[in-house]
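If you scroll down you'll find the structure; I have some questions about it.
Excluded from the complex is one protein chain; the other protein chains are retained at their positions.
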Amino acid sequence: MAEPFLLETLAKRGLAEDLIYGDRTTSALFPRPIAAKGDLLAKEPLVVAGLDLFQTVFSLLDPSFQFEILVGQGQEIQAGGIIGRLIGDGRALLKGERVALNFLQHLCGVATLTRKFVQAVAGTGAKILDTRKTQPGLRALEKEAVLMGGGYNHRFHLGDLIMIKDNHIALAKGIVNAVAATRATLSHALKIEVEAKTFQQVKEAIQSGCEMIMLDNMSIAEIKQSVALIRKKAPDVQIEVSGGIHLGNVSNVARCGVDFISVGSITHSAPAVDISLELINNGPTRPRPSKNKSRHTG
Amino acid sequence: MAEPFLLETLAKRGLAEDLIYGDRTTSALFPRPIAAKGDLLAKEPLVVAGLDLFQTVFSLLDPSFQFEILVGQGQEIQAGGIIGRLIGDGRALLKGERVALNFLQHLCGVATLTRKFVQAVAGTGAKILDTRKTQPGLRALEKEAVLMGGGYNHRFHLGDLIMIKDNHIALAKGIVNAVAATRATLSHALKIEVEAKTFQQVKEAIQSGCEMIMLDNMSIAEIKQSVALIRKKAPDVQIEVSGGIHLGNVSNVARCGVDFISVGSITHSAPAVDISLELINNGPTRPRPSKNKSRHTG
Amino acid sequence: MAEPFLLETLAKRGLAEDLIYGDRTTSALFPRPIAAKGDLLAKEPLVVAGLDLFQTVFSLLDPSFQFEILVGQGQEIQAGGIIGRLIGDGRALLKGERVALNFLQHLCGVATLTRKFVQAVAGTGAKILDTRKTQPGLRALEKEAVLMGGGYNHRFHLGDLIMIKDNHIALAKGIVNAVAATRATLSHALKIEVEAKTFQQVKEAIQSGCEMIMLDNMSIAEIKQSVALIRKKAPDVQIEVSGGIHLGNVSNVARCGVDFISVGSITHSAPAVDISLELINNGPTRPRPSKNKSRHTG
Amino acid sequence: MAEPFLLETLAKRGLAEDLIYGDRTTSALFPRPIAAKGDLLAKEPLVVAGLDLFQTVFSLLDPSFQFEILVGQGQEIQAGGIIGRLIGDGRALLKGERVALNFLQHLCGVATLTRKFVQAVAGTGAKILDTRKTQPGLRALEKEAVLMGGGYNHRFHLGDLIMIKDNHIALAKGIVNAVAATRATLSHALKIEVEAKTFQQVKEAIQSGCEMIMLDNMSIAEIKQSVALIRKKAPDVQIEVSGGIHLGNVSNVARCGVDFISVGSITHSAPAVDISLELINNGPTRPRPSKNKSRHTG
Amino acid sequence: MAEPFLLETLAKRGLAEDLIYGDRTTSALFPRPIAAKGDLLAKEPLVVAGLDLFQTVFSLLDPSFQFEILVGQGQEIQAGGIIGRLIGDGRALLKGERVALNFLQHLCGVATLTRKFVQAVAGTGAKILDTRKTQPGLRALEKEAVLMGGGYNHRFHLGDLIMIKDNHIALAKGIVNAVAATRATLSHALKIEVEAKTFQQVKEAIQSGCEMIMLDNMSIAEIKQSVALIRKKAPDVQIEVSGGIHLGNVSNVARCGVDFISVGSITHSAPAVDISLELINNGPTRPRPSKNKSRHTG
Partner (left out) sequence: MAEPFLLETLAKRGLAEDLIYGDRTTSALFPRPIAAKGDLLAKEPLVVAGLDLFQTVFSLLDPSFQFEILVGQGQEIQAGGIIGRLIGDGRALLKGERVALNFLQHLCGVATLTRKFVQAVAGTGAKILDTRKTQPGLRALEKEAVLMGGGYNHRFHLGDLIMIKDNHIALAKGIVNAVAATRATLSHALKIEVEAKTFQQVKEAIQSGCEMIMLDNMSIAEIKQSVALIRKKAPDVQIEVSGGIHLGNVSNVARCGVDFISVGSITHSAPAVDISLELINNGPTRPRPSKNKSRHTG
């Protein structure tokens, strides 16, 4: 889970876009605190993710805000279900609603789409991986949402796994040399993965001594041929498939016997799921206890 | 267009996620600059947006980098077309590729989906509007992409238009009072819009003297009934429809004679379009002229 | 009101200028917490504004600090009156005094000067507006102080109202064309205002179909002539006067029948009002309860 | 002079307030670069300060922008004089005009008011000092403007001079003890100044062995009495007067034979001076050479 | 002591390096809070410093974390002694351990090495000073650690003392002229120190009227000769020695009768002292009370 200080940075970034010059509607309507309750309502079936970021948004606006979670991270909820209940100053709920929902709808969207891919490969040995095709600034949170959906995380940045991809190969002199050159700079902690677009490149990758091979944009027939060769010649090498994966073909790919299938769309194209915040006036207003005990007697 | 200093902030945010501990693959393979060219290739039909942000990513990595734009902002390109050509240090192109494409594929995705909605309402008087349902941190850029797609921008933040929405009404005492209360705090610059979910609320909104009415989640029949009443009773009031709009129903809504249709999905659920960067080795390496003329003679 | 996270950013910016290397006087004199009380004393008549920012400064230095407000935002207080009372660690009060008073004296100064302009036009229909002539970094707070003084806010930034000013007209081809060009890019949310320096420009502005006209640096006679024409030809257009307004002439301008008078000096030249913080030793020192319950037994 | 990287921080802070969502007027009117020239016109007599910050604002918007300075920092200019000439993309000039002038009008205002105080004490040995009563975030620049006006800088922050002020004395046990306590913690670099409100406190301050004494809010008679005693008993001690200084009494204070007179109003209440930027269209538009040589051929 | 908001900035900077993508080991092992206690164990003799920064690291990860200090700032502890005890969510202790110890081991290292120099000059009148040779970003904390060790602080930045050093003299025209030129720009608050590498420069420095002279990289004989001259000709001038000072020669230098000895190595080369954090499982897990009272019932 992301740490509190990182969540605050993200929440402030979102709030700054909306509140740089205040919420003039809410300020005009409600000059004083107004006690309110709200239901966080799933309007379609979804997998929950991003609740801590959602909560952080409101906490920054009303430190005494309370959030009761009914359906936790990684769980499924049906249309009409209540994810959680909010209690606090209605002005904070109005001001933070859009920003908090923008985060939540996107992250639940990522978890929900991931879950669909995970279910599509159930029963095979294949795991669904994310990619680095993430929304700038949200990578850590999106990758956590992938975990909530049942997927696994591929590398987080350009420093935590060696990947020799098509453009590296285009600029370098062959796969075998590239693997040797990178191996020489490494200590023990990092594995090396090679991207292969053709059966010929698969053969070179096997020869290179890399720990993983990614089969990129291959047909089912090519994948099967490659898997057979790798399992025979380099049984310790892990096999990833990538490129052009969608819900319609992921099951066939998984049944080729690969270890991992990486899917860019679960982060870069996950549609926001429909969630709404339904507020009700919580009766007579009550004073919000300030952290600093300021008392207005003027 | 976003100003250079804002683009740099966004580009650095994306690069920091990928390069906090360097690109260990590229550094291992290419210890010295390597001249490279790259084609920015559209792999599906799309509308171009976000080129200045794309370019900023690489400029931060290689100040002498050049970018020749072949298809400009707001233009359509077919699958297989070349959006632009890049020339620079191949190491910068490898390091920035994923971050730059993440921005570009998302922003072109927003412009492309917007264009589809715009085309669906062509010939009616209705304009397609965006919403505040944007990716946190990217609002200014996404709204620019909506313009590139032919749409128009709704409000940018909570301070540049008064909108009295369902949750405001739930906490306040009626639409008419709410409009009066906000009107009293305003100077001349801001208009007031009221969200109406029912025909009864439309009548109250007309009575309130607001400048705009948003019909929220109404059926085609309700929209027609509401438009007729507004046009008759308050001909200066502008009419927006929102909620549940998709490519399958937007044309029918537009033909109800409304002024604006706001569509959250063009920002929050636009799928990334497929764009790739195809690099080629540009012959023998040449020294990159440093801004500071440092010369390595050791 | 500005949100807590924005107030913290401003307060930290001020504190960083003073405390980057600590308060060496206070640290040398008071190695341990010292209970103290302080009166926030108005030394001249003033209108109160900026109390939340004032309070935030001390809360960052002593989370258990208490502030009792006696005269609230927007209220007038006479010389010798007590605005509020502070209780907390005397060291925090000493360290934050200058920064907190710098904010408070400036923002009360803005509110106080605004109030004088508002009183000068009382009984006419004219409203006093602020401008974008604000201290960099303090715009949101200064505009809130204008509200406290009884004024109204003009636009906040270059994106929330179209204003076609003298330099736009100098670079473009005529007022009518300029209004048409900007109108074509807008959705419904934004109004258009045109700045007119001459009676001829007023006629062009009327013809352009803009929603507001600003009469810039005109004589009383020119203002009257312009108002007469606008009211006759374009009764829905709102009229603003700007340029060279001071307390000696604002009443005469208001009586010309204009809607708004914008005054740069209420933000850019408001003198700081005189407020002092009078501390008293609150008897024997008592331990400050730490948020984290650290206990020093060494 | 402030370093470039600090100027950029300030300029970006100002620009962010105005351009967070773009300049919609300028973008609508001028989709392409438009060559422009501008005169920076003094509309009242003033002392020049802040030119480097003024210039930085435009450089961030148009890196090829040129600024020809005609009247340099610290010089006086009469009403109607031209401070400098700007050449660049007219869109950048329009977008940055307000932010750049906000900085410039304030900093020239500080320098101009300082100069008036300096001239009022000419011929005496007294120097005019600033205080820490500055606009938050602008302290370094305001103190540089004081130098441009002919004044001198008092301490910059709470760590570069020991000052034992009224509130310190109120919480501590006597001036002599306070000076001794702080002296014990110091190395050689810092002097100690004591604030004295009464003649009795002056005697204690002399006894304490401090290097400087500030006479706070004393009458002319009290100042003379105190100066006489200090010069006799502690001839090496420097004497500062503070509190209630204005242009009407500063000369009388200076003639009491003091070394320094500190004046809060030269920073916290200096009115903005009137400066305007007069743009002219510089003939046919010409392409702005981009730093990155992007070429738009679409 | 550094203020809380500055400590948070430093602590977040350290945590961001370690936790940008989470602590995958701890998250995998402990999905729920686990009550833990820890002893902060000195594994060699040391002087304590940096406890507030150490504590801030954990408070950012677990707001309910408690820290009981057994040996306070500036005190000595022997090998095997317990500096303090931590109680909190074991996950926060695991995540923050390395970052908090990195700060603590370095700052205690600075205090410990300073103490050795202070003890070496005990009985002479010489004080040990730090320099500006600090780790970037840590200057304020390192200088506080020097105080804990019994040393004194030299200047903090380039604005709080005039120092005319070798490279200034190389570019300017003589020491006497340089002192006069800087003196003319100063108010009362700043002293002037001159660096002298030769006996000839000492004579020029005395003639210049500066308040302090630093004898740079001189032999014991040169120091004695210089001290004799300065004490005779300019008895008010303070004398600092700098350059090449180590524990083996500092006592001899001190006995030359100098006022100050500045030692770069106490900040730039202080070895980290050995401190470890020994955790124990505190029995059955208990729920951590959240600040926002979120309750997970899913």
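Which chain is which? They are A, B, C, D and E, in the order written, and residues in each are numbered from 1.
In this text, contacts are C-beta pairs under 8 Å (C-beta built on N, C-alpha and C of every residue); 3 or more make two chains touch, one makes a residue touch a chain.
Since we're looking at a predicted model, the values are computed, not measured.
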item: Residue of D:A2, D:A35, D:V176 or D:L229 in touch with the missing chain, whole complex considered; value: D:A2
item: Which of A:L6, A:V57, A:L129 or A:M148 contacts the chain that the document leaves out; value: A:L129
item: Candidates D:H157, D:K191 or D:H268 - the one touching the absent chain; value: D:H157
item: Contacts of chain A with the absent chain, listed as residue ranges; value: 127, 129, 147, 152-156, 159-161, 185-191, 212, 238, 240, 259-260
item: Touching residues on chain B - with respect to the absent chain; value: 12, 15-16, 19-22, 27, 60-61, 63, 95, 291-298
item: Residue ranges of chain E at the interface with the undisplayed chain; value: 10, 13-14, 17-30, 34, 36, 90, 93-95, 97-99, 101-103, 105-106, 109, 132-139, 157-160, 162-165, 167-168, 170-172, 178, 181-182, 184-186, 190, 264-265, 268-269, 271-272, 277-281
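Note that in this section only the chains that are shown with their structure count from here on.
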item: Reaching chain D from chain B through chains that touch each other, fewest steps; value: 1
item: Chain centroid nearest the full-protein CA centroid; value: C
item: Distance from the mean Cα position of chain D to that of chain A, given in whole angstrom; value: 49
item: Centre-to-centre distance between chain C and chain A (centres being mean Cα positions), rounded to whole Å; value: 42
item: Per-residue multi-chain contacts in chain A, two or more chains; value: 19-22, 27, 63, 95, 157
